[in-house]
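The complex is shown incomplete by one protein chain, all other protein chains being positioned as in the whole.
Let's look at subunit A:
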Amino acid sequence: MAFAGKLFTRASLGSYICRTRGLTANRVHRRHVVSCIDPSLGLTDEQKEFQKVAFDFAANEMAPHMAEWDEKEMFPVDTMRKAAQLGFGGIYVQPETGGSGLSRLDTSIIFEALSTGCVSTTAYISIHNMCAWMIDTFGSEEQRHRYCPQLCSMEKFASYCLTEPGSGSDAASLLTTAKRDGDHYVLNGSKAFISGAGDTDVYVVMCRTGEKGAKGISCLVVEKGTPGLGFGKKERKVGWNSQPTRAVIFEDCAVPVANRLGEEGQGFTIAMKGLNGGRINIASCSLGAAHASVLLARDHLKVRKQFGEPLSNSQFLQFKLAEMATRLVASRLMVRQAALALQEERQDAVTLCSMAKLFATDECFAICNQSLQMHGGYGYLKDYAVQQFVRDIRVHQILEGTNEVMRMIVSRNLLQE
């Protein structure tokens, strides 16, 4: 492996010692298991092992730093590289190019667990995984072996560049041009809201090589340091603060034709296929946040007393908690079903992925928000983790296809019959 790191080990553990050291009352130890929402129910032994590693990593390596990364807007490169050492850098990339070769369902389970440690970082890892998969699936042998090993080990980081200032939901109307000039394309234009931009090394860029509309779009891999590749200022965001977001600007940026993934005109298809998996991943991140938030709410209800009783004695709050748990499990089932459909290449896979993303991101935001409400005033303080879950997953209803666009996809499928 090109990236040499020391053998990675986990923080020291010991039964009673873990529980008393370093845990404040408001940051729950997220390994607690509550039966009906247990995310390991129905999984194979192997999937439970994957999930266990992800949960352990999230609890030990991410959760203790989640608040700091958010406050200081730190891009946790070292932690992500530790995750990559365990195989999280290219989860559904083929093993021959350095990936772990797991299924979409395995991937969903892993991101859901990692998310309980830090949504923002896990979401970036999922975007990185999506880009690595796109190169692995649509790239030539040469391109796959040139990029994927270093992406899987996270020696290099990737960004997905589709959205522009003038084209978000109407992605096919993008304006960044790539004019052929001998053995190069010359790119001009700009991309907006790109996760990781400025700090990442490999940019998967959708640009116009041909006519208007989706058919004129191609996919190019642009490397950092290419003359003409520049970045805008780092955006100040409500959440997702452990990953930098910047505009990507192309000014007569020359990119070799050898960096094109697939054929000219295939770029939009590649982008959308990447997003199908991306949507499951983002939805999975929402699931993890909601799961953690339900546990936080439950623990708070047991501890907080008002009117002479713990809040957990209030039937209203009991019922609210039950609703949260029910909606969480329903969301999880949608997401896992969509993951299965995608890996089996079923006809309804694309629509299911859209439904799952729509449903899970909306429901999980409501769950996290309700959990914040149950914390009362404390829920509004940054000392408590629940507000970060709320802020971090709010954007999941917007990116990788707004939930409005998800409705367009589903209704189009229904009305075409």
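Criterion: a contact is a pair of C-beta atoms (placed from the backbone, for glycine too) under 8 Å apart; a residue touches a chain by one contact, two chains touch by 3 or more; residues count from 1.
By our rule, contacts and distances are computed from a predicted model.
**Student:** Please identify the absent chain by the protein name in its UniProt record; candidates are "Glucose-induced degradation protein 4 homolog", "50S ribosomal protein L20", "ATP synthase subunit a" or "Electron transfer flavoprotein subunit beta".
**Tutor:** In UniProt, the chain that is not shown appears as "Electron transfer flavoprotein subunit beta".
**Student:** Which is it among A:Phe50, A:Phe75, A:Phe111 or A:Phe268 that touches the chain not included here?
**Tutor:** Residue touching the absent chain, from the options given: A:Phe50.
**Student:** Per the definition of touch given earlier, which of A:Gly87, A:Gly117 or A:Gly401 contacts the omitted chain?
**Tutor:** A:Gly87
**Student:** Of A:Ala63, A:Leu102 or A:Leu187, which sits in contact with the chain we cannot see?
**Tutor:** A:Leu102
**Student:** Determine and list the subunit A residues touching the chain excluded from the picture.
**Tutor:** 7-19, 29, 31-33, 35, 38, 45-46, 48-50, 52-53, 56-57, 85-88, 91, 95, 100-102
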